[in-house]
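Every protein chain but one is kept in place in this view of the complex.
In this document, chain identifiers A, B and C correspond to the written order of the chains, with residue numbering beginning at 1 in each.
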């Protein structure tokens, strides 16, 4: 289905895949196994793929200026090798740098983005909290005005790249403004004087995307200078909402890549592996699954492509993006499960290149808006009625309002 | 998703849909119920939609010369109103006239196609036999050389339009050629002198596409003049294979249309119907289904569109087409079942416009290559091994060969 | 799986099946086709199966006193032949007579049930209204106290057996009691003096259970004598709730029967039908589907059996019953769809015995509590929170309450 790509995009895809299969893929089994991020892989990427550094970011801030379509294909190509690595870049470029790009001022962009693009500084995006993931607006982290800046206190969970990050984009309630609106604050590790201001603890024991490093992060009176406060009081939807819109597009492409990678490995395997006197690909049951998987992957690809085209043309926004993200992660789960099963026992062994893909896709189903939330965001647009909150939620909020009146 | 259509195609779609909703749709409940074809609907179509007559056929033979993409969208638009009517045209244009177009000589094309295009003569396509559907090459109908033509004898089943047809494209074994190759013979009702030469019996009691009229057809020494024999001895794959390739493309689009029609009606219904004090579309379960359906329909549309583009560009052939046909009919079944269920009791009543669509899509899953056969045709191309025959089939054929040697 | 049945139950099952296959089955194709109820089938049943008359009802009111387990197996056996016929009996015995049994007084039981048991009078159950199906408590039909009885006015929809019924169990708001509680009224056609008091119009154009006759019913000042008012003011859940609990058990068994019937026919067909030189049952894809279907049917059977045992033992109530009903209808849909598809084109033709079963199961998914409502009733019990109403419903009711306060 990859018919319509221009030469440059094709070259970038080739670069991503050839670097990935040479340098990244061989490391996956052992690093997935021990749940660590390969220590030198980012510098290898920097050295071998200079034209991919900052591939989603505009030229004037140290990126490549390729545009959203090419960038999406690069994400897909990388995800066909490893989704944890791709997510690491996604957090770096698509969430951390993108936040500054969309919500920051010119000075912040110039100061912060280029070193993120070049992977000199690692960045992270601190939205989710231990008690609140799907309901991203229900935050308890606070930013309190102090002299020359803000003091940030609160706990974040699931923060990718946090263990090594210099740049923390933190979403927090600004207690000095009426209504305590959520705003974005760029907290830098190097700015902190107090040792305990930023504490990160690796989330241990994941069964999906084990190579991606996530952390629980506690901010305790962390320092954010006024110059690092983003975007004024434009409101949650205008700020974090636009960032998620952009990054959800990339996330929708990740399962496409994962599945393409898994499918290739699977076809290689089943056309060689013998059982009962013939290749296992000669069996009807296997062929039907193979065709179903292939059709799923084509669907995912075409939906992601159309969404991206439409977004570029200004013809699609969060609901449609959410639908596509929900759908590609859902179909993707089916595809990798089919890959896993038709490879038999070896499908659960990392060496055969399918096991990690099977496990990793689970995370994509959940992060950046779960399947349910994305469906309900899309459903709201299709029906004109929000069903995100349950009846109980409405009843609870009425109760709370009544109690607070007393 | 219908972004990329040119103005002419859009106009033709609008014409098809507006004629359909005005003239065809109101008739569906009663004609589906009694399993009859609305007697004046073809003349209404002829009168109101002259620019759709012969919409898949080239200009020089009385068609419109719109090309495959526009024609596919017209089929889709018609199928969004009624799939039986669309299938009637598909048999007429896409199977009967198309056979002559692809396998006939210039004289046959000029003589036979224009009146089919204008719906003056009805045409049918006689391939399937009572004992053999999926294995279209396993035919027992014979064509025996007689003076000035052929004498055709055998039984056909499932033949759409046969009850009223003048033009019967009959696939039969030519017993006068070594190896008895299957060839196409155009048998005309008006040519027969013997009353019993062509006998048609309506297939009663269908539960899907009840408006479409299918028949069992018996040919008994039916007359086919030499001038109506198609295509010389080019072999089955070259003749009927190319016809099925072309028509399977159209069939892949039909579920897209059916589902779009069903989805529209469903959205109208669920955003008005109330239960438990609110519209039923305000329920999470309903919204998730709605989003899933919408994403399915987008997938189906995009896959069909890409397949058609690729076919026009010479980049796709029977396996890919078969995969898409299998997939759109499979997803389509899910979509109409979801429509049916979320409309509740009224979902099984023809008046509400969803029930017939739910029932009709079943036929598309089976005709023009069942889901299984289409999957295995695609699977053969993906793996390089055919799994169409079972092990038993191989064993049986060996036994037969051994027995015939004795 | 039918291991544990006692001899009497086995005999009754045999009787039901042998009568059904001899007398009922041959009529299905033509009556399903024309959407009519076979006129003499009830008297045939009465004549040949005296021991099945009133098979769910206790002896003292003219039933057979077989107990719930045996009765369930009889329903299953009948449903393996035809679900419309079985539903007709279910409405007669399981809804109409059962309502009187559970909510009526001794006089009503003695007076009304025996003739229903013997099928001398037909009975129906009038709960659903045009504007309200799932929310059975949201009724607008009213019963107004008049001298010696009640005057009933309102519209009902979907009422099975209504066209020929003498006994109408009508659920209506008693306007003469504070709070207008819903109560059950037995309206008899023979009691009406006014011609227009009970008007029934057949629901035309169904695509599922076409043999079952449903009607829209309008009551206009229909007469119900005090002696026919059921159950005092015990409240909705205590009256209609208990009836639905009992009848939902029977409904859970119907898909089990439908699927067993469909599966038998399918196995017969696919072990004979040839394609590509071998029986179609020799293909892997077909065998995998066959095994999946068989396992589904076993699951459905065992769940229904355990539910019935538990209910008899007082260990299960509406939530568990609703779960099983939801589940057997859901799995059942999958089973009949698989049957339909592996029979190919003949799967959509009534003569082959599978098509009607495929179509009929849809109704069971929806009636007597839709899949969604049954799931949410079970979900409420499992979680302790009701999710039946949507957030919008809560908001609407608050708005309405606020408006009514003004």
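As a convention for this text, a contact is a pair of C-beta atoms (placed from the backbone, for glycine too) under 8 Å apart; a residue touches a chain by one contact, two chains touch by 3 or more.
Remember, predicted model here, so these are calculated numbers, not experimental data.
Seen in the complete assembly, the chain not on display touches A, B, C. Remark: the omitted chain is touched by one listed residue; of A:18, A:44, A:105 or A:134 this is A:134. Between the chain not shown and the residues B:99, B:208 or B:283, the one that touches is B:283.
Note on the undisplayed chain: of the listed residues A:33, A:107, A:120 or A:226, the one touching it is A:33.
For subunit B, the residues in touch with the chain missing from this view are 283-285, 288, 385-395, 398. Mapped onto subunit C, the footprint of the missing chain covers residues 1, 3, 267, 270-271, 278-279, 281-284, 286-288, 290-292, 294-295, 298-299, 302-303, 306, 309-310, 313, 315, 323-324, 326-327, 372, 375-376, 378-380, 382-385, 387, 390.
The set of subunit A residues touching the chain not shown comprises 29-30, 32-33, 35, 128, 131-135, 138, 157-158, 203-209, 274-279, 282-286, 333, 337, 340-341, 344-345, 347-351, 355-356, 358-359, 362-363, 365-367, 370-372, 375-376, 387-393, 395-397.
What we mean here is this: only the chains that are shown with their structure count from here on.
Superposing subunit B on subunit C by their CA atoms means rotating through 180 degrees, a value rounded to the nearest 5. Geometrically, the chain at the heart of the complex, using CA-atom means, is B. A separation of 44 Å divides the Cα centre of subunit A from that of subunit B.
Spacing of subunit B relative to subunit C, judged by their CA centroids, is 38 angstrom. Here the spacing of subunit A and subunit C, counted between their Cα centres, is 49 Å.
Contact with two or more other chains is made by residues 283-284, 288, 385, 387, 390 of subunit A.
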